[in-house]
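One chain of protein is taken out of this complex; the other chains stay put.
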Amino acid sequence: MDGILLQQIVNVISLGSIYALFALGYSLVFSVLGVLNLAHSALFMWGAFIGLLVTDRLEMPLWVGLIAAMIVTGLLSVLLELIAFRPLRKRGAARIAQLISSIGAAILLVNIAQLLFIRVYNRVEAAYPRGLVPRQPIIIEELGLRITPARLIVVIAALVVMILLQYLVTRTSLGQQMRAVAFNQRTASLLGINVNYIFLMTFFLAGALGGLAGVLYALITNVVDPFIGQNIALIGLTAIVLGGMGSINGAVLGGFIVAGIQIISIDTVGSSYRDALVFLLLFAILLIRPQGILGQPESTRA
Amino acid sequence: MDFLIEAILSVVRPIGITEPVLQFMLVNAILGISMYLLLRTGMFSLANAGFMAIGAYVSVLLTKELDFALGAALVVAVIVCALIALPIGLPVLRLRDIYLAIATIGFGEVVRIFFLNVDNMILSYLNTFQDAGLRRYELVGGGRGVRNVERLTETWHLIVFLIVIIFLLTRLQRSRFGRAMVAVRQDERVAANMGINVVYVKNMVFVLSAMLAGAAGVFNGHLTRIVTPEMFGFDRAVDILAYAVLGGTSVWAGPIVGGFVLTALPEVLRRFNEYRGVFNGLVLLLVIVYLPGGLINPQGWRKLWASARRRLTGQPAQPEAGGG
Amino acid sequence: MKKFRLILSVLFILPLIFVSVVSADEHDEDADTPPIGFWEECETPQNLPDELTIGAIFGLSEAVAVYGIAQRQAVELAVAEVNAWGYLGEGVTLRVQFEDSAGNAQQAIAAMEKLVVEDGVLAVLGPTLSTEAFAADPIAQENGTVVMGVSNTAIGITDMGDFVFRNSLPEEAVIPGTVEQAIDALGLERVGVMYGDDDDFTISGFDVFVDALDDNEIEILSVETFARGDRDFSSQLTSLIARNPDALVVSALAAEAVQIIIQAREFGYDGPIIGGNGFNSPAVLDQSGEDAEGVIVGAAWNIGDPDPEPSSEAFQQAFVEEYGVAPDQFAAQAYTGAWLFATAIRCADSDDRADIRDALAAIEDFPSPLGLYSFDENRDPVHDPIAQIVFEGAFLPLASVIEGAAESDE
Partner (left out) sequence: MLVLENVSRHFGGLQALSGVNLRVEPQRVVGLIGPNGAGKTTLINNISGLDHPSSGHILFDGQPIHRRAPHRIARAGVARTYQNIRLFGEATTFENVLIGQHGQGRASMLEAIAFWPSFRREERTLRERARELLAQFDLMDVADVPAANLPYGAQRRLEMARALATNPRLVLLDEPTAGMNPSETRALGEQILRLPQMGLAVLVIEHDMSLIHQVCDEVYVLNFGQIIAHGTPAEVRDDPVVIEAYLGKE
């Protein structure tokens, strides 16, 4: 049974990396703006879609697809800020209104993607070319472990992105400005920070992260359709709340915890109760520690 | 009543609203009000899809298995919702904002997963403790749902129910309790210092809202003829929120109009064929962005009109009465 | 700031233009299609109006669109052929009014009401999901209009009334035979089972699988579940494969099936994988490639029959020519459904809905892509299902592969 346990741990790491990558972008927008961007899952899907077009239709290498996807979803995300968030913020509308407008944007993005899918592929799903990543799993015989190169890439990418993002937020001037804006917009603008510019950069970054997550996810699952974001949206939300909203490490931790519970529950109480267990734990944690595991207590957030 | 419904339908049918659509519009208006109560008290709860599921399942089992009349099933289902809402609300309503939202989403998901698996739970109970030796047990049908439910909901039921709800709601809002709701939304701590029992107000509203959502579930279950867990997932929770926010939460008419519009919209947009979804998203986005207070929000319309006139005539805006 | 926004908008539009350019490879129009099996039992009709409209309710948006779009394409193809060949008589055009149900019971009801009551169509194809059918079909029944499910496999669909038909074989008609053949051929004793527990189709498949396995006294080592839309099955597979099953039995739709096949192979499982109708899609071959070798599928329609029915072959050719992708079982059934409606109208020689119902019920041995097709007295389909196996990158009848293997052994 030890082999199985080890293998399941590896499974948790690979699934958790996907969740964490998705949750990072989600969390970034929340930490700086304090709003939930429910269109993040649509950006994730667009990333997978652009990656597909570049590698499949244009037959470019994977790295080109990755960069193209990140740029396009970054720009889409900026557009989202300009169309769906900024006008509402200017009017001082309730945050719930921003949440609903992001849902409208998500519906729009998914439906545009669907129209394009049909135009390009004559159906609403398509697969990445099979030769992009070697498919032969890496086998560690003594431990009975197997991991595919695609999953390894995702784990490494997630690690790199987490470290880079941490560096960006804590060490660079952009990151300091982002944190200042996150702490208090008014104070930040009094300090001479161009708040609108910081918002745009935040959205670009979050969108690009979403796009990256989309391509990597598609590398594992091969198949892309306009709806792949919908299943991960709720998981991502759970991860960031669990880990602590507005905390980058929290998003990552949350992603791994959700993956961990899912996989442990499949092995113990059965796969049917998988998500029930996730939400019951979430429930319990929120009641004990409402700000999430790594979140700041409410009073310190402006 | 029939004449009235026929008259309404003859007006709206040309734009694509047939009687079933009208019925769902009315059901969703009830859901909109259930959300409106919560938002008016400052609670961002997304539990109502779960309570809708409970209302639907309980009532459908009663009418189908025990031959209850719709009215009796409605009463029982609504009471069950209230009894479940009470113990859920007490711990959960201490949470705020997005934390409350996600905890209540969690509740909805647990309800959904419960109905998916309850048959198997009963089966393993029977086989373990009663030695029933059964291979299968079907009460709610898991993912397949309860089928062949009789279509007992009539349009006039919904109209009467909605009118009664509106009547009670307007009464409630003008009472001490209604004022307390508003106070709790705006500042919980000050409300407490004014002698308002915040915990009581929040829980009461949570229970009332759950009962309304349950009632909507009862009506809905007896319209769709089938009740499956998938009908009450995350998407439904978000839809219910959208009814209230799109319609506006400043007056009770807001969530009703919101429910009407968001239900009718996909049907009215059928003529756009494959572009339907695009327009659906676009309309939602534009309404929210340009009318942030919702559709039924006099102040928002006034502002919009002022800015439109300003653009059209190039004149400076009139100073607005009341400011703010 | 204005200028900035403009630049951004342009940047946004660029990828769209790029996509349009990418998608510019149009197929050629040509009408040189071989004739499908006309049903000669009925004379060319004389009494039909110039335009006839049937309705179709498919899930054309939301996740169900993965199936609904293919269904619409197949119906459009069939109707174009019907009209091109004057199947309903010179100058008579058959039109299809498509409505989207988005996989949602409410919208299916609204769509059915619109088609049957408002638009007064002659008959309705669909809806895509069984859930939608349970919600919407009674409207057609109450209004005396035929509704034919082309992808509803749930038990009890046709019990809703004498105007409710389906041409999609329920899982209980397909799976037991497949399981038996597979057991005979492979000598299975212990299997692991996986199924989607939130979907009518996959649950039905699971129930039938379990019954068939029990009947053949096969030991079920463990049962794992998943949800529609899941893409990671590593944990369930790890736990199943660790028990060393002789075969994996999976009730899933194509999208999940592909991932399960690929991931099972990644975990080093190289035994047989037995599936139901959901596996019967060219997508399974396209997307899982050599991993699909050894997948055994019970299906209503044989995709890769080396000796296909002429109409099946004609359909596949026409579909690939028109849309550039191979059709799956959903498309084959939708296409057959449209042809069955056209045939019923032709035989009824009338636009009376009750006449059409009777003519439809009377169809016997219609040469469809699904094989020689009839309805039974419950308006359920009668045609032979087939057990297939993926062998050297193609779906082949399981029986022929086993025979081939036996011969080469000798």
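Here are some notes:
Here the chain labels run A, B and C in written order, and each chain numbers its own residues starting at 1.
Simple rule for what comes next: contacts are C-beta pairs under 8 Å (C-beta built on N, C-alpha and C of every residue); 3 or more make two chains touch, one makes a residue touch a chain.
Quantities reported herein were computed from a predicted structural model and do not represent experimental measurements.
Although one chain is omitted from the display, it touches the following shown chains in the full assembly: B.
Listed residues B:Met1, B:Val190, B:Leu286 or B:Leu304: the one in touch with the omitted chain is B:Val190. From the options B:Ala132, B:Leu168 or B:Leu286, the residue with contact to the unseen chain in the full assembly is B:Leu168.
Mapped onto subunit B, the footprint of the missing chain covers residues 168, 171-172, 174-180, 182-183, 186-187, 189-199, 204, 322-324.
By our rule, only the chains that are shown with their structure count from here on.
Chain pairs A-B and B-C differ in how many C-beta pairs are in contact, and the one with more is A-B. Each chain gets a centre from the mean of its Cα atoms; for subunit A and subunit C, those two points are 34 Å apart. Shared interface positions of subunit A, i.e. residues touching 2 or more other chains, are given as 111, 114, 118, 272, 275. Within subunit C, contacts with two or more other chains are made by residues 61, 197. Contact residues of subunit B toward subunit C in the complex are 13, 16, 18-21, 24, 116-117, 135-136, 142-145, 147-148, 151, 223-226, 228-231, 263, 266-267, 270, 273-274, 276-277. Against subunit C, the residues of subunit A that register as touching in their complex are 1, 3-4, 7-8, 11, 14-15, 18, 50, 53, 57-58, 72, 75-76, 78-79, 82, 111, 114, 116, 118-125, 127, 130, 137, 139, 146, 148, 217, 220-223, 225-228, 230-231, 262-263, 266-267, 270-272, 275. If you check the complex, the residues on subunit B that touch subunit A are 39, 44, 91-92, 94-99, 102-103, 105-107, 109-110, 113-114, 116-117, 120, 234, 238, 241-242, 245-246, 274-275, 277-278, 280-286, 288-290, 292-293.
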